Structure formats: C-alpha cells, structure tokens
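Every protein chain except one is present and positioned as in the full complex.
Up next, chain A:
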Amino acid sequence: MRWSTQINNSKVPTVATWEPVLENQLPPPNEVPADLVDKLERLALVDFPNQEGLACLKKSIRFADQLHVVNTEGVEPMDSVLEDRALYLSGDAVADGDCADRLLQLSKQTVEEYFVAPPGNIPLSTRDRAMLKCSASKLEDTSIKTV
C-alpha cells in the first residue's frame, strides 16, 4: 500500500523508450502463396476476399516478425501466466448439468432437444462473409499497432 503512493516509484518511463525496428533487422519476408491463403481461410474461417485483405495479412506477419529480433537463447517460453500456480484438482461429484432447456434457448434452431447444424463442416453464411469484408477494409485504414 505504501509503495504505490510513493510518487518516485512509478514504473512508467518519463521519456519514450520505444525503439523502432528497422527493416534490415528483420529476417526476409515470408511469401504467402495463394493455396496457403485458401488453407488459412478454411482453418480459421476467415475471409480474405481481396488484395486489401491479403495486404493486411502480410503486414500482420511482418509486424509479428519483430519477435525475431529478441534473443531467446536459453530461455524457456512462458505459455501461461499461471505457471507458478498450483492446478486445482476437483472431486468427482456431479454438481452441474441438467439445464438442457436453458442451453437450447440460446440456439435459433433446435429439433427435439438437439442443437441443429448444417451437414458436414460449417460453411460461412453469406451474411458473415459480408461482415468480414467490411472489417478487413477497416483494419487496413488504421495503422496496425496491435494484432
């Protein structure tokens, strides 16, 4: 409590310490061939309908390439901020479930207590595709600071 009220103890630097990463510091850019784009669209259910979308993708990848500048020699990656916590083990007694009616209410279409899905895997509906086109062009306008 005392610590945070001390004025001299702010962790925010007074001057910007941001150093731009130059193009020559980065590894050569990865090419994204057309079939890979198709595959990505299928795997992530994302739509890259036009050149703007692809340019956006390339910029995102280039931004992430900045990670290569960091020296990770001998450092184990952290995959969870919980890595020092203990994983809680629960007992095996039933305490959940039996709420089919509440869950089914969330679905637009149900058949006799079953959820309904289109046959096979899930294609995007035309409306969702239109929405994605819109958001892709929006992203392209603002410069990309965060992904």
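A few notes on this one:
One rule holds in what follows: a residue touches a chain if its C-beta (ideal position, glycine included) is under 8 Å from a C-beta of that chain, and two chains touch if they have at least 3 such contacts; residues count from 1.
Definition applied: contacts and distances are computed from a predicted model.
As stated in its UniProt record, the chain not included in the shown complex is "Glutamyl-tRNA(Gln) amidotransferase subunit B, mitochondrial", which appears among "Glutamyl-tRNA(Gln) amidotransferase subunit B, mitochondrial", "Asparagine synthetase [glutamine-hydrolyzing]", "Exosome component 4" or "Phospholipid-transporting ATPase".
From the options A:E19, A:E73 or A:D98, the residue with contact to the chain not on display is A:D98.
Annotation for chain A: contacts to the undisplayed chain at residues 30, 36, 39-40, 43-46, 57, 60-61, 64-65, 67, 79-100, 103-104, 106, 111-122, 128, 131-132, 135, 139, 147.
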